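Note that one protein chain of the assembly has been removed; the remaining protein chains are unaltered in position.
Naming follows writing order (A and B), and every chain is counted from residue 1.
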Amino acid sequence: MSNWDISKIDSWKSAQFPLGAVIPAGGNSDDYVTGGWRSERPERSIEKCTDCLICWIFCPDTAIRVADEKLADDWVDLDHCKGCGVCANECPVEAITMVPEGCEIREAK
Amino acid sequence: MQLTEIRWHARAGQGAVTAAKLVAETALEQNRYMQAMPEYGPERMGAPIKAFTRISAEPIDIHCNIENPDIVIVLDESLLDVVDVIEGIVEGGTVIINSCEPPEMMRKVLGMVGGNVACVDASGIALDTIKRDIPNTPMIGALAKVTGVVDLEAVKGLLVKTFGKKFGQDIIDANLTSVIRSFEEVNVA
Partner (left out) sequence: MTEKRTVAATGNVVVAEAFRQCAPDVVAAYPITPQTTIVEEFAKFVAQGRVHTEYVTVESEHSAMSACVGASAAGARVMTATASQGLALMWEELHIASGMRLPIVMANANRALSAPINIHCDHGDAMGARDAGWVMLFAESAQEAYDNTIISLKVAEDPQVLLPVLTCLDGFITTHSIERVDLLDDETVESFVGEYEPQNALLDLDNPVTHGAFAGLGGPFFEFKRAQRDAMDRSKAVIERESAAFSKITERPFGLIETFMMDDADVAIVIIGSASGNARHVARELRSEGVKAGVVKVRCFRPFPGAEIVSALRGVKAVAVLDRAESFGAQGGPLFLETRSAMYDAAERVPLVSYIYGLGGSDVRLELVREVYTDLSDIVAGGSVPDSLVYLGSR
């Protein structure tokens, strides 16, 4: 969460919006949940994965999580992964496959 | 002093705009209001051009070409064949021409009845003094003598001030001499 509270944006008057349509704080793209755009999700085979982190490098949404120079246990940030499949395509050992999305997707904000 | 309107006729490159500007600046030195504007178009060296100067004791309101000049200054007598230089000139107006001919003859050439016609060999004076055929500065000396619209001392003062920034004493002196000589040598009919 950034320090710009937009929870009541729908009730703001014209004069309450920031000057010139700026977003007056940094880091708030995190607040924007894009996981709802996804129809397929990446799944990883622990056996095949070598922790080369190529998926982490290629992910266009920085949705791959890393801990201690290895993929983290919850390695995909499903709030922001759009299911593009770039990670599966780039994985050199075919450890990632795209599977159809189930029903546990968070509502997009 | 009432509004005085001057129209300059020259060929592009002869320094009419500079002269119109010098006269305007001299008027400012004499704490008067003025305008100086060229009739702009594409640059065409040698083409006939016009420039304008207005001088007044009061602020000048109008922004339009001068169609009824009090004074017409012709920097190149060959223009008389191609341009009607006295077009719209006021009754009793003055024409000053850069020419070695006597003013009586020029009056006939122009077909002018009243007013004043003056001639000065500004090119000759320029060649003698500045060493180049740039007749614009000498013509201001003649203007001062014939019309009194600018003061000779003010013209000299301005030349020293303007040229002093850029040129050496010899060039300043040459220009001063050219102005003084044309002031003295201009003939009126």
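Quick note on the criterion: a residue touches a chain if its C-beta (ideal position, glycine included) is under 8 Å from a C-beta of that chain, and two chains touch if they have at least 3 such contacts.
In this text, all values refer to a predicted model and were calculated from it rather than measured experimentally.
Shown as candidates are A:20, A:60 or A:92; the residue that touches the absent chain is A:20.
Checked against the hidden chain, the listed residues B:36, B:85 or B:106 yield one contact partner: B:36.
Counting the whole complex, the residues of chain A in touch with the unshown chain are 9, 12-15, 17-27. Mapped onto chain B, the interface with the missing chain covers residues 20-21, 24-25, 27-28, 33-38, 40, 59-65, 67.
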